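Data first, discussion second: the structure below is written as structure tokens.
Here the complex is missing a single protein chain, while all its other protein chains stay put.
Naming follows writing order (A, B and C), and every chain is counted from residue 1.
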Amino acid sequence: MSAMPMRRTWLRSEAFLLAVLVVEIAIFSRTGTQFFSGTNAMEILRLSVEIGLLAVVMTPVVLTGGIDLSVGSLLGLCAVCFGKLWRDGGMPWPAAAGLSLIVGLTAGGLNAALITRLRLPPLIVTLGSLSLFRGLAEALTRGVDNFTGFPPDFLAWGQGYLGGVVPAQAPLWLGVAVGMTLLVHNTVFGRALRAIGHSPEGARHAGIAVERCTAVVYLLSGLAAALAALVYVARVGQAKADAGTGYELLAITAVVLGGTSIFGGTGSVIGTLLGVAALAVLRNGLQLSDQPGELAGILTGALLLVVLTAEVVFKKFSARRRGSSTLPASNSPSNPASS
Amino acid sequence: MKRYGRELSVTASLGALLLLLAVVAPAFFGRQQLLTTLTAAAPVLVVACGMTLVVLTRQIDISVGSQFALCSVAAGLLARAGWPMPAVILAVLAGGALLGAFNGLLVAGLGLPSIVVTLATFVTWRETLRWWREGEFVKDLPDRFQWLGLGQSSGQLFILLAAAAVFALLVYGLRRSAVGRFVYAVGSDREAARLSGIRPEWVTWGTFVTLGALVGVAAVLNAIRFADVDPKTGTGLEMQVVAGVVVGGVAVSGGRGTLWGVLAGVLLLACIAPALVFLKFPPQWEKAIQGAIILVAVAADGSRRARR
Amino acid sequence: MNRFLSLLPALLVLALASVGCKPSAPDTAGAAQTKTGSDAAAPAGGGAGKALTIAFLPKSKGNAYFIAARQGAEQAAKELGIKLLYDGPTEPDPAKQNEIVETWITRGVDVIAAACENREGISTALRKAQSRGIKVVTFDADALPDARSFFVNQATPEGIGNALTDEAARLLNGSGEYAIITASLTAGNMIEWQKAIEKRNAEKYPNLKRVALRPCDDLKDKAFAEATAILNANPNVKLLMNICSPAVPGAAEAVKQAGKAGQVKVIGLGLPNENKRYVKEGVTDTVILWRVVDLGRLTIHVAAATARGELKPGATQFTAGALGSFKVSGDNVLLGEPFKFTKDNIDQFDF
Partner (left out) sequence: MNADPHIERSNLGTPLLRLAGVTKSFGAVRALKGVSFDLRAGEVHALLGENGAGKSTLIKVIAGAHGPDGGELEVFGSRLERLDPGTAHRLGIACIYQQPALFPDLTVAENLGIRLEPSTPWRRIDPTARRGWAEALLQRVGARISPEAEVRSLSMPEQQLVEIACALGAGARVLIMDEPTASLTRREVERLFELVRDLRGQGVGIIYISHRLEEIFALADRVTVLRDGESIDTRPVRDSEGRLQLTESELIQCMVGREIAQLYPAPLRPPGAVAVKLNQVGCTESGVRNVSLEIREGEILGMSGLVGAGRTELARVLFGLTPADSGEIQIGGTAVTIRSPRDAMRHGIAYVPEDRRRHGVILEMPVADNLSLAVLRRLFTGGWLRASTERGMATDLIQRLGVKCAGPQALAGSLSGGNQQKVALGRWLATQPKWLILDEPTQGVDVGAKGEIHKLIRELAGSGLAVLLISSDLPEVIGMSDRIAVMRGGTVVSTLPGGSTAAQVMAAALGQSEEAQ
């Protein structure tokens, strides 16, 4: 009962998303061949780890009122770096993996520096680094290099199953998810992020190190992209400059679907997890129902609009019934101090 | 002077790039090349003008690429169905306005965040088109389609004039008409606008409709350069346009920016790709350079403001 | 509140149900609920009583090339009375291909026929499929040999590279500058073709010189802009070689608008329909491609035969029904040489 009104908001969007998920599962269990099975559940889990990692760490970024469009490109860059260090640099894979994480952290640091030091809007900074990181990945490989043939003990992280059932990357994913949930909801840091999201100036006046906290979320985002890159390479077995193209949009979709406000301040990691699940189940279920892939895209967009609209309509509805505790004048979203 | 700092710095960057080209590769200024570069940039500029309106009201539309593809395919299909070209243009313009109106309805009417709404419509329209057309070119277009049947040089002239007309109209409208000021007012302070008797919802909605219509116009201007329509056209257009608008100095927080800056921004970005060919740059560096230019352009402005 | 919450999912049920329950696309030959889970594990030898399910995986959907291949595949499916699944990534993406294969494994299909975006990338998933009793054949672009039974080989990268280079040399009389327009710098098969072209160029035509290589993002409009820039930046370029299909009409349009038709030759890999106009106008000289529809058709025949045990390793000849007889070399079923579409024959083809 740490924050009742906020908790109530989470519960609302989470409950709704959960309902959507149940509906999806109910339908696909009827229409999809082999959909309702433990194996398939594990496959869905396995295939959603990369997007999940990006989305879960995107949540605190969005909570501060920011956005990170560069994660997909950074995933590509880190994958390529990992491949290059391992193959051309002759490094053992754990060392290459460690260095790739540092690359991710550095790239996140570049975003963080531009956003916090120069006070540039995150949307623009990461739009630029989206191009930059992808470009560096292409430049590094001249576009043509494709790193493959990774050692089996590395590939086991993305292709193996623990006890023959649980995908090998699941524990890592679970760890990050739980860690981020605790970080965002149960720590002083998470509270500071919310304050920044609602009002950066207000947070500064309360003695919160706004710049440092903001920088940390972009660093985390870079780190998550690098981690996702490793999982990606281990799963697919190759590292190429185009890895992760478009993942940023999927991650943001999951975050927003999960009820996190794009204006910052409100949202939950649990919601994001449900969002990732709703998207993954939708794709998987449609395919098992022998429906074309385009439909998944169309329904993803539609789902996003339905959920958002429902939220707004519900808010109006409940405000009329229960009586609103919000100010009548504060209907315009607070503007993150940008530009 | 300070107020137009970004416009000047972008224009200066553009000037520097052109100067470099003039020295290293004068062939860039050949008539044919210049015409192609400009006619290719014209549709982008038209969309960017519309995007400027939207960004000025503190919104964004990332579905323009998908709208553009839908409009292009529609133009091709209608022309093939035997519609006269003026009717095709009008229909596509109306169709674009309709798509924009849908986004606008969700954003202005329901108050949903524009970036999310247009992310959703971006995916939905693109996938719908792919499902419907399966990537097939719209072929066998009548002769009156390419260059509107005017022939190449008149057609190119038409495209440039049309884009220039749209640009001039919007520059004039933004500076000299009351609605233009309303757009700035809504982006500057929405509540104050409401209290001044402006209806921000309608202004916002209007900017989305205008953007949609302009996307329709741009789609036609782009499509008539060719003899058939690629349904994948417009992929990545949203990034090009948003980058041009932002590099041109329009603040994403709304209320600030001019179309002249956007013109410079769009031209700068439009020149980079052909310039790299002329400067014999290895192609794999292209994206990195584009990203770096965007970052440097905004960072220069940002550091100037941070120092102030 | 509860009433409200339950309302929207209900609407969503309707929306999903309306698309989820009816086979709306023409690619599903039968209703969705025909199969049960036990089929997946059953030996895929398949009696005549049960329709085979063959999953057909293109590199990307919405690409005219694979649509043509799918035409052939559907034709073959009708001939053989099998159920055909067609799905692929919307953009060429090895990770998405893996995802789709994984889902097909879960779903339980009998055969997977895949055009591999990336050899190593997809092989893991295909091996997994084989281990679950699913037969795998590849077409268009191969996987690793141990990840599939047969590869329907329309042309090797060398074959394509050689054909393109030879054609370029023929048109330029063995010497001159040329430029290549590709889809993207990262597209797997195009990288192989580029290498083959470079090799052939170096070995046989010392006077041919490639002066530019530009990506067009698989977009015709961008190919046009790139081609124009190449022509103006390199006035000595006498030939544009386009190794992705949208680039061929794009480059042809650029040459035409530059008024250089005839002076600058245009060749490339592309579909006849997209290029008819330019070939007939004499802007594009040669379009090289195999008969894609036949490729799709043959692939399904090979897939079905593999599943039914009619095509076994060691065979040297394979008869694909009405399509005719094809040579089998090792585990490659050969479609035949690349085909050159020119002014004289292009009207005979419609794909």
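Note that in this section a residue touches a chain if its C-beta (ideal position, glycine included) is under 8 Å from a C-beta of that chain, and two chains touch if they have at least 3 such contacts.
These numbers were taken from a predicted model, which means no experiment stands behind them.
A.B. asks: Just to confirm, in the complete assembly, which displayed chains does the hidden chain contact?
C.D. replies: When the entire complex is considered, the left-out chain reaches A, B.
A.B. asks: Which listed residue, A:Val22, A:Ala95, A:Leu162 or A:Ala206, touches the chain dropped from view?
C.D. replies: A:Ala206
A.B. asks: Among A:Arg134, A:His198 or A:Arg283, single out the residue that touches the unshown chain.
C.D. replies: In the full complex, the listed residue that touches the missing chain is A:His198.
A.B. asks: Thinking of the whole complex, not just what is shown, which of B:Arg130, B:Arg256 or B:Lys287 touches the missing chain?
C.D. replies: Of the listed residues, the one touching the omitted chain is B:Arg256.
A.B. asks: Of the listed residues A:Gly135, A:Gly244, A:Gly265 or A:Pro292, which contacts the missing chain in the full complex?
C.D. replies: A:Gly265
A.B. asks: For review purposes, identify every residue of subunit B that touches the missing chain, sorted by number.
C.D. replies: These residues touch the chain not displayed: 3, 175-182, 184-185, 187-189, 191-199, 254-256.
A.B. asks: Quickly run down the residues of subunit A that touch the omitted chain.
C.D. replies: 1-6, 185-192, 194-195, 198-199, 201-209, 265-266, 319-320, 322-328, 330, 334
The rule we apply is simple: only the chains that are shown with their structure count from here on.
A.B. asks: What is the distance, in whole Å, between the centres of subunit A and subunit B, each centre taken as the mean of its C-alpha atoms?
C.D. replies: The answer is 29 Å.
A.B. asks: Could you say which residues in subunit C touch two or more other chains, in rising order?
C.D. replies: Counting only residues that touch two or more other chains, subunit C contributes 61, 90, 185, 215.
A.B. asks: Do you know which subunit A residues sit against two or more other chains?
C.D. replies: Where subunit A meets two or more other chains at a single residue, that happens at 138, 141-143, 292, 294-295, 297, 302.
A.B. asks: Which part of subunit B faces subunit C closely enough to touch in the complex?
C.D. replies: 25, 27-28, 30, 32-33, 36-37, 40, 127, 130, 133-137, 139, 152, 222, 225-228, 230-233, 235-236, 273-274, 277-278, 280, 283-284, 286
A.B. asks: Taking the complex as given, what residues does subunit A use to touch subunit C?
C.D. replies: 15-16, 19-20, 22-24, 26-28, 30-34, 37, 39-40, 43, 46-47, 50, 138, 141-144, 146, 148-149, 155, 159, 232, 235-238, 240-243, 245-246, 283-295, 297, 299, 302-303, 306, 310, 314, 317-318
A.B. asks: Please output the residues of subunit A touching subunit B within their complex, sorted ascending.
C.D. replies: 67, 114, 117-121, 123-125, 127-136, 138-139, 141-143, 249, 252-253, 256, 261-263, 292, 294-298, 300-302, 304-305, 308-309, 312-313, 329, 331-333, 335-336, 338-339
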